[in-house]
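Left out: one protein chain. Kept in place: all the others.
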Amino acid sequence: MQDAAAKPLTNGTEYIESLRGRNLKVWYLGERVTEPVDHPVIRPSVNAVARTYDLANEDPHLATVWSSLTHQRVNRFLHITETVTDVVDQNRMQRKLGQLTGTCFQRCVGMDALNSLFSVTFDIDEAHQTAYHQRFRRFVTRMQELNYVIGGAMTDPKGDRAKGPSAQADPDLFVHVVKRTEEGVVLRGAKMHQTGCLNSHWIVFMPTMRLTPADRDYAVVAAVPADHPGLTYIYGRQSCDTRALEGGEIDQGNAKFSGQEAMIVLDDVFVPNECLFMDGETEFAAALVERFTAYHRRSYVCKTGVGDVLIGAAALIADYNGVSNVSHVRDKLVEMTHLNETIYGAGIAASHESKPTSAHNYQPDDLLANVCKHNVTRFPYEMARLAQDLAGGLVATLPSEKDFENEETGPLLRKYLKGREGVSAEDRARALRLIENMTLGRNAVGYLTESMHGAGSPQAQRIQIARQMNLEEKKELAKNLAGISTYDGVTERK
Amino acid sequence: MQDAAAKPLTNGTEYIESLRGRNLKVWYLGERVTEPVDHPVIRPSVNAVARTYDLANEDPHLATVWSSLTHQRVNRFLHITETVTDVVDQNRMQRKLGQLTGTCFQRCVGMDALNSLFSVTFDIDEAHQTAYHQRFRRFVTRMQELNYVIGGAMTDPKGDRAKGPSAQADPDLFVHVVKRTEEGVVLRGAKMHQTGCLNSHWIVFMPTMRLTPADRDYAVVAAVPADHPGLTYIYGRQSCDTRALEGGEIDQGNAKFSGQEAMIVLDDVFVPNECLFMDGETEFAAALVERFTAYHRRSYVCKTGVGDVLIGAAALIADYNGVSNVSHVRDKLVEMTHLNETIYGAGIAASHESKPTSAHNYQPDDLLANVCKHNVTRFPYEMARLAQDLAGGLVATLPSEKDFENEETGPLLRKYLKGREGVSAEDRARALRLIENMTLGRNAVGYLTESMHGAGSPQAQRIQIARQMNLEEKKELAKNLAGISTYDGVTERK
Amino acid sequence: MQDAAAKPLTNGTEYIESLRGRNLKVWYLGERVTEPVDHPVIRPSVNAVARTYDLANEDPHLATVWSSLTHQRVNRFLHITETVTDVVDQNRMQRKLGQLTGTCFQRCVGMDALNSLFSVTFDIDEAHQTAYHQRFRRFVTRMQELNYVIGGAMTDPKGDRAKGPSAQADPDLFVHVVKRTEEGVVLRGAKMHQTGCLNSHWIVFMPTMRLTPADRDYAVVAAVPADHPGLTYIYGRQSCDTRALEGGEIDQGNAKFSGQEAMIVLDDVFVPNECLFMDGETEFAAALVERFTAYHRRSYVCKTGVGDVLIGAAALIADYNGVSNVSHVRDKLVEMTHLNETIYGAGIAASHESKPTSAHNYQPDDLLANVCKHNVTRFPYEMARLAQDLAGGLVATLPSEKDFENEETGPLLRKYLKGREGVSAEDRARALRLIENMTLGRNAVGYLTESMHGAGSPQAQRIQIARQMNLEEKKELAKNLAGISTYDGVTERK
Partner (left out) sequence: MQDAAAKPLTNGTEYIESLRGRNLKVWYLGERVTEPVDHPVIRPSVNAVARTYDLANEDPHLATVWSSLTHQRVNRFLHITETVTDVVDQNRMQRKLGQLTGTCFQRCVGMDALNSLFSVTFDIDEAHQTAYHQRFRRFVTRMQELNYVIGGAMTDPKGDRAKGPSAQADPDLFVHVVKRTEEGVVLRGAKMHQTGCLNSHWIVFMPTMRLTPADRDYAVVAAVPADHPGLTYIYGRQSCDTRALEGGEIDQGNAKFSGQEAMIVLDDVFVPNECLFMDGETEFAAALVERFTAYHRRSYVCKTGVGDVLIGAAALIADYNGVSNVSHVRDKLVEMTHLNETIYGAGIAASHESKPTSAHNYQPDDLLANVCKHNVTRFPYEMARLAQDLAGGLVATLPSEKDFENEETGPLLRKYLKGREGVSAEDRARALRLIENMTLGRNAVGYLTESMHGAGSPQAQRIQIARQMNLEEKKELAKNLAGISTYDGVTERK
């Protein structure tokens, strides 16, 4: 938190400026990126985060909230929830931003990490008389004051999945402490597919799974400034990413916004004590993961906002094709809506059912949060299928925008690709490119693949649902109605 | 409300007694039923309602609530919601009762009718300077004092579905006013598949659909005592209903509880003015139906309680078969749980998102309520399929309990139908019969067919979802991201 | 084959007569059934088998075939397939009989057992110089001459599923040889849910699973006359079975036809050598099970015939309700048809892809047969759901036919339950009762639960699909396109 002189960021433009000149070590397509903010492939992801700043000004009720840490309104993404409504309002804001960007706006991981660490640091201190919680409050307070973007880094490369961190052939396959001094610790390792990491000011590193006592060096939570010289970022390719380099706008589908995921390599990063929020308390790793995922899995309500865009795009192309009143078309839009709202229902239910933690922030319902995310691993794929159905085959065979501009082919395309009366071929192309973007292109990564794996792959939710399905209690309900009594573990007749 | 001397009912036993000696005209299997309470086929449905009374004593926090109408705690089924929590707590109580009875406990229709009429009568009075609302409050107050069961009767026979009420060849195919006097009105017609009607003390008749001015005589809401001599009840058959007449218990699957649906014929029933809550205000019929269905569709959260029993039964038989740790078995239980909680999520989300009406009670979110019910028309069928999968073929080929009792066949069955070590053949039979009961037998009517059609068939929800899917707004979201601008209804390039 | 004087059965009536007076030990509802043929609950299952005889006369091209064993046309159910067309024509006949009976007609198990034993006995003889195959040909020849019904008995009680036959605490939990003499063997044990066993003349007992050398006494295949005094039959209950005892017809839904499943107990049944087709050759048990299930799983094409009835019933009630042209109604009928034909496609594909065995009969494609059956464990449930959707709630709340006959309630029902112009309330009731019968009642057992578990539960198909999915070959396809080469088990770069 060296930035004592830093000034709070008050809008998207200031935010974007704040990212410049940080000299991050970023690699993309085999080359060092000198200024990510100005890189055409990266910029749309910056814009998506900037949108969270602007929304805070446009709709402060939705995107800011009074914080008892700073005694002022802060961006909701930095807020420690103080009421159930705070938790629910995160979902409302997420849906709105999904609608405005049509992609991942990248700030949820940090929000969810802050809220889960808030209670976990409290619990560690209770158990171990450590001082993580106060430290952490200071960190959060400072971030709120500066209105910074926090990234949360959890997923390690994991190597051989049959082995835990300390049992790997290469100890670096999970982030771990390689050295401890009076002043702090040194970290090494890597984190995979890190959402919005380049667009963050600080990144909080956390363990990715339940740990055993042998994994002590892996039980570390640390905040690191994103521009720490020990961090290397290798940018992930996205489907159709290089369309942003082609100079046009239409073929990108959504030229303004995209998500961002990169791999981060930590090459002996020193973390001072004041930025250390867990160090060796292995028994709390599982609690941290569970609380974080409970938060983060219902954060996938954001995809219902993205889904709203897809429904809108599907309705738009149906309209442009002149078939918006055909019954099967309408029925498919209803089905998309039904699926989208089913996700939303489970998500906000998880938030509405939040319970206070010992640290007095609020924690969403774990079972419903997992149910929400599990539906997210299914329904967007079905919605994408329905959108492609409504789009017609042209969504995958449309010539490029340069062919529209070309003076030989342009007139032919305008003649033959016109939609219904009053709809230009170009607008039709734009609608189709947006659907392509969301079902095959850049934002299909965010809308589909990230929906599958972000916040844990489907099987992770099934394991968590299994843990909470209370079969014994349900078996008792059944026995009660079936007239079966049990005594001393042996089933007997009443 | 003639029962001035009546005493409040304080438990299930008193409730059951209160139903005796009413001389209802009930027909079943071609015969007049002299005392429904004591009829073996009908009694399980009475028990299910009685359970709502006993729960109020066992768990008053869940099943009773302080009412500002009577200034005392009343049964939650009779309560006019005063907070959002009141609406959500209905869902919690419904799930609990589903768990305890494994079937339909029949009191929700009345609860939902009271809450929707509360605001609709208020709105009619505002528009027409009528006095329905105060009248209605008196009615509700009295019901709360007596702790009565209220049935809600909505579905008319409907005849030719292409025609409205007043256009039918037979005017009686929708309940309507055939005569008006100073003191009140006379009603004629019928209501189909009325849940728990015999087990009610009073029945509120309501129109079933949007009405036009021509349908004036059909725009009537009236409370009628269930023992009115003008009412005839023809009891609906349920799958396996007569197993209750066979003298045993096991083959019924759930011998204690069942649902109840009957047809009610109104043969010139006089309704005094004090029991009339709408009379001719056709333009409010649609509002009443919409508010009632918003309430009632999220009431289908009850099926998640029933689903808990089915999950428990499936887990139990898997356990008895010795396969509870097999991965595909466990995975199917997870899937059942996931589907069940998805329903629950949408249902309680609808309740949590309730908004106050002009009459100051709370109305659930319409879209989410429809989404909840629409999932109810799908997921229980899939859960039933999975339960049959886990049960094994014996669920449909098991010999009768009398064959277990028979001295020649009993020993053979006990020898060959034993489950894993420590599980008797009879307990295994009981678990299987419960699954049969819920997927093919009496309570399959409640768990499956009623889930399909109760509170409106699937298409009714799709229509309602279509009304609320806001395509225009979503199209704007898509246009914004695709870079399409619109001017004066014509789409143009920016 | 003691019945040297027996005369061939030439039609359904003669078949029914042939079942009389056999003094079978049959138990149902705790009582000994003196003459199953005349028992109202059992008779519909007899009628279903009789239909197979009558079809042979009505459509000899479909239901009979020239046999090179007897050098005459024989009933197709007794035929050893001699061409691919023979295998496909079984499916055509099965679909037709499903259409005519709306239920299980019970003769397929025997047909499939004969065809799989034909090649397995040949292979055993090749390996062991035994004489089973000639013996078996004599048996089949005699059955063809007499035109008898053959039952096939495979499923044992199985006890503790973690243990094989010879490791069970009770050795009788799988059928086994308890004594061997010069003349033959003595069998003991039981077989579960045996389709059509009472309606058979002979029953072929077969092992149910892969066996180890330790299971020698369990590796036995034997033909036993159904009226052997050592056999006891305990009849399985079906949902709504006792409606057949009520005296009416409508409430049964399908009064004429039903399936049949019973448990068979073998109490020291002596089998002469001439009826023994495997005895101790444990290594052939797996082959027998696999060939039988390949045959039998594609035999489930019969359910598409039953599905045709359900589609017809759904279309009929939609018509009676006056909504047959509503788009969502029509679309649901299309979906039902699509699902039904998907099953049919996989089934006849398995048959069309039959290959000759070493014994020169034809064996269906195993993978496609499993795929066919696996779809049968899913789609009929979805079709039943759609049928209930189209039926409306009345399918589960309709009063009894006795209420239609009653002079007080009959007129009310006829007035209020009329469908569209020209459709009587009674015909509407009949259509609804048929849907109830197929989705909740007696034939739901055959259409749904038997579809789930008959010929092996879903997981059995998944195991068989897994065995044949050739992942290694498919991985090579992927490596070829991805540019990955492998050398000596280690993956290397080209």
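Here the chain labels run A, B and C in written order, and each chain numbers its own residues starting at 1.
The rule is short, and it goes like this: a contact is a pair of C-beta atoms (placed from the backbone, for glycine too) under 8 Å apart; a residue touches a chain by one contact, two chains touch by 3 or more.
This is a predicted model, so every value here is computed, not measured.
K.L.:
In the complete assembly, which of A:R22, A:R73 or A:H193 touches the absent chain?
P.N.:
A:H193
K.L.:
Using the document's definition of touch, tell me which of C:V323, C:A349 or C:L413 contacts the absent chain.
P.N.:
Result: among the candidates, C:A349 touches the missing chain.
K.L.:
For the chain left off this view, which of A:R20, A:H61, A:K355 or A:R385 is in contact with it?
P.N.:
Here the residue in touch with the unshown chain is A:R385.
K.L.:
Which residue, C:H79, C:R107, C:R237 or C:R433, contacts the hidden chain when the whole complex is considered?
P.N.:
The single option touching the absent chain is C:R433.
K.L.:
Just to verify: which one of A:N11, A:T212, A:T232 or A:N273 makes contact with the chain not shown?
P.N.:
A:T232
K.L.:
Which subunit C residues would touch the chain omitted from the figure, given the whole complex?
P.N.:
Within subunit C, the residues touching the omitted chain are 88, 99-102, 249-250, 253-257, 308-313, 315-316, 319, 330-331, 333-334, 337-338, 341-342, 344-350, 352-353, 367-368, 371-372, 374-375, 422-424, 426-427, 430-431, 433-434, 462, 465-466, 469, 471, 473-484, 489-493.
K.L.:
For review purposes, identify every residue of subunit B that touches the missing chain, sorted by number.
P.N.:
Counting over the whole complex, subunit B touches the hidden chain at residues 327-328, 331.
K.L.:
Under the stated touch rule, tell me which residues of subunit A contact the chain that is not displayed.
P.N.:
Residues touching the hidden chain, for subunit A, are 27-31, 155, 157, 159-162, 169-170, 172-173, 190, 192-193, 232, 234-240, 242-243, 246, 251, 261-263, 265, 321-323, 328, 377-378, 381-382, 384-385, 388-389, 392-400, 402-403, 405-406, 408-409, 412-413, 415-418, 420-421, 436, 440-441, 444-445, 448-450, 452-454, 457-459, 462.
Quick note on the criterion: only the chains that are shown with their structure count from here on.
K.L.:
Just to be sure I understand: the centre of a chain is the mean of its C-alpha atoms, right? Then which chain's centre is nearest the mean of all of them?
P.N.:
Most central by this criterion: B.
K.L.:
Measure off the straight-line distance from the CA centroid of subunit A to the CA centroid of subunit C, and report it in whole Å.
P.N.:
Roughly 51 Å, centre to centre.
K.L.:
Quick one: subunit A and subunit B, Cα centre-to-centre, how many Å?
P.N.:
The computed centroid separation for subunit A versus subunit B comes out at 39 Å.
K.L.:
Tell me, which residues of subunit B touch at least two other chains?
P.N.:
462
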